[in-house]
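Structure provided below as structure tokens; questions to follow.
The other protein chains are all here in position, but one chain of the complex has been omitted.
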Amino acid sequence: MKIDHSLPLEYSTEENRLKIFGFWIFLGAEIMLFATLFTSYFVYEHRTGNGPSGAEIFEITPVLMETILLLASSFTIGLGIHAMRLGKQKAMMTFFSVTLVLGLGFLGFEIFEFVTYIHEGAGLSTSGFTSMLLTTLGTHGLHVTFGFFWGLSIILQVKKRGLTPETANKSFIFSLYWHFLDVVWIFIFSFIYLKGMM
Amino acid sequence: MDFFDRFAVPHPSFLIYASMVAIGLTVIAVLVGITYFKKWDYLWREWLTTVDHKRIGIMYLISALLMLFRGGVDAIMLRAQLAIPDNKLLESQHYNEVFSTHGVVMILFMAMPFIMFFFNFVVPLQIGARDVAFPRLNAISFWLFFMGAMLFNISFVIGGSPDAGWTSYFPLAGNDFSTSVGSNYYMIAIQIAGIGTLMTGINFITTIFKMRAPGMKLMQMPMFTWSALISNLIIVFAFPVLTVLLAMGTMDRLFDTKFFAIGDGGSDMLWANLFWVWGHPEVYILILPAFGLFSEIISTFARRNLYGYKSMVASMVVISAFSFFVWAHHFFTMGQGALANSFFSITTMAIAVPTGVKIFNWLFTLWKGKIEFTTPMLYAMHFLPLFTLGGVTGVMLAMSAADYQYHNTMFLVAHFHNVIIPGVVYAMLGGLTYYWPKMFGFMLNERIGKWTVWLMSIGFVLAFIPMYITGLDGQARRMYTYSEATGFGPLNMVAFIGAGIMAISFALLVYNIYYSVRYSPRNIGNDPWNARTLEWATHTPVPEYNFAVMPQVKSTEAFWDAKKNGHEIFKGKIEKIHMPNSSGLPFIMSCIFFVFGFSMIFSIWPLAIISLLGILGCLVYRSFEKDHGHYIPVEEIEETETKLRGAK
Partner (left out) sequence: MKLKWALLAMIFTVAAVLSGCEPLLVLDPKGPQAKVQADDIMLSIWIMSGIVIAVFAILVFVLVKYRASKQSADYEPPHIEGNMLVEAICIGVPIIIVIFLSVMSVKSNYEVEATPKGYEGQEPVVIYASSSNWKWHFSYPEEGIETVNYVNIPAGRPLEFKLYSYGPITSFWIPQLGGQKYAMADMVTTLHLAADEPGELMGRNANFSGAGFAENTFDVQAMSQTDFDKWVKEVHDTAKPITEEKFNELLQPGHLGRSTYTGTHLEFSPAPEHNHGSADSDKDSEEGEHHHESSDSEKETDHSHH
């Protein structure tokens, strides 16, 4: 395996460069996936049937908490990658761990939010609107959950194997994924919650 | 007992029981055969665990041919049922299941893997690469597709087939009106295969952008590679829509969500919209690679470079962009009003312009050529007039006011078969004949091949031209029967005869393979067609590493330049080559996907959860696995090269 030392570690081999490029294409597909979900959401926004509307069930506090936690985690993973570029493995692992803890916090609030919705009679099978709302949020939530376990396995690998072109590449790709989820959340926050509460 | 009831076929008939027995016997025969000839090890080592793009390609090909026959049998049953008025061969429910599976199998499990075969086998060779960007992912793509296809195919013996058409419109496909598990099969089997397709898209875009031979600029790629690139870009943008759509359909059926329900805020129109937002680009995913293959074939056998290379590329880019803005032409009659219909009518007709450019460029490629009528060329020459016919009827359908009369009739059925069969199927079979020697080291018999083409075209014309007429006479599609008073009888009989002739021509294709395996000469060299692009510059059979030395490219036709203008493709010495390792993980993971899909279809939740954990386990294992591939040493390469050179 040829290693090009003039490039950052995560870009240093041909295979690494391919993987990063490929992952960008994958994110393109993910954008289409969420775009479809958002478009469908706008279709169902007022199709509430006999169930509650967005304005009736949305609450600002948990949503704000989720937003703060996820934005913060996007920041910490950025710091983590910065530390990785400087070769500071320990700092990087700390920032990655903080990211995952924040992610876990986000998931906690989201589960709480879902339980509240179901208690208020806004379940998966209540109306077109609630089905779509929970599916859109749930898809994002599942991505975060998946990201949590993915991140965990990367931390373990960095711990075991140190910073190699391979582990650096995985960490970098994971950070792209995590930032992407954050961007999606900003759209969810603006176009689902804020729009729904107004 | 209730637990087992749902596995029973809801509308059993003698035909279904007979096929159950046939399937059971075939499976046993295959298993016993492999064991008897002690081929398990070979099968596992060389095929099930392979990550070689050529072998994966061949597995796609085998699956596609199998599915072609499955879909073909469906087609014959449909035509037989309609051959005479008030026929009693199939009852309504059975007919509905047959046309639903015919559509799904032909589009998603026959045409898709067929183009995947060409992507896999041809693209890396054409761009001078040693493999695709992500060989392991490529194996996952194939096995997910394969398991999805198998899952779909067991539906008619376990639990019942989907019966809501290949478009599976809700609310018809919902629990209220489609009570068997058939539509669950539809949602989940296509989902699994679709994930594989999406991965292929990512893989080939990366491969084509990043792994071209030194010197090959984007505007110097062979036309098939261009078509593959654009087709894969469409895949990446269109398939996520299908993913979401199928997930919504699955949830409606399994978890009682209200997406497409009647009342409770459900919207049956959204299914149709999203389906075609994916479905129309899907058509171009199939047809663009077909265009690419025809470009290669026509240029090779006209003995000329492809006319208007730049406008060929530009037209494909335009077609792919437009393909996302025409979806509503599949339901002009949904009541969206004159303005929306006018928009979609114009965008649809506009696609005729770049398509027309392609037709004319092919004609000009023939101009001043030295045309040789080999079998692949014969497919291309039958494609041109027949596809033009299909294309212009497409323009007729695009006139939305007139479409109120064509919609849902046999006219429409005639149109899309008229573009898909000469367009896609001829390209697949022509391409198969064209690349056959590169894969297996011998040619298919030309004489039988030409008979196949002529019979297929005659059968095609007889089978589908009458449908244009009965459509205009008011025969709606998907009717399992009609009365004698309608007067549709004679033309439907003609169509049945045509279908029979097409069946004979497919049988001839099989016979041709058998005949050629036995009698075709084996010493055909690397370039039996006197072709123009890189894939013919390497040995036949292609060694594992494709090219011992990385090829150098300076034009769109590197190999032709080498033959005619003294361009040197293989400069430099042989060095050790890095290759990926085989892995059983893609196969194992896809098997677990199969179990997961099956348990979802039948709502066996414990098994679904266990298999889902199994899939995640595979991913974790993969993440922790250290796999750096292996190197083929120089001596071994030189040995192989000498042997292959001698084998000429």
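In this document, chain identifiers A and B correspond to the written order of the chains, with residue numbering beginning at 1 in each.
Quick note on the criterion: contacts are C-beta pairs under 8 Å (C-beta built on N, C-alpha and C of every residue); 3 or more make two chains touch, one makes a residue touch a chain.
Predicted model only: the values in this text are computed from it and were never measured.
When the omitted chain is restored, the residue from B:G24, B:P385, B:G525 or B:G617 that touches it is B:P385. Remark: the omitted chain is touched by one listed residue; of B:L462, B:A537, B:C618 or B:I637 this is B:L462. When the omitted chain is restored, the residue from B:K370, B:R518, B:K573 or B:K626 that touches it is B:K370. Residue B:L172 is the one among B:I56, B:M147 or B:L172 that touches the chain missing from this view.
Interface note for the absent chain: among B:G335, B:P521 or B:P606, the touching residue is B:G335. In the full complex, chain B contacts the hidden chain through residues 92-93, 96, 163-165, 169, 171-172, 176-178, 262-263, 265-269, 272, 302-305, 307-311, 331, 333-335, 337-338, 341-342, 345-346, 349-350, 352-353, 356-357, 359-361, 363-364, 366-373, 381-382, 384-385, 388-389, 392-393, 395-396, 398-405, 407-409, 457-458, 461-462, 465-466, 469, 472-474, 476-482, 487, 490-491, 494.
Here is the rule we use: only the chains that are shown with their structure count from here on.
Across the complex, chain A meets chain B through its residues 1, 17-19, 21-22, 25-26, 28-30, 32-33, 36-37, 40, 43-44, 47-51, 124-132, 135, 149-150, 153-154, 156-157, 170. The part of chain B that touches chain A in the complex is made up of residues 133-134, 198, 201-203, 205-206, 209-211, 236-241, 243-245, 247-248, 251, 255-259, 261, 263-267, 270, 274, 277, 578, 616, 620, 623-624, 628.
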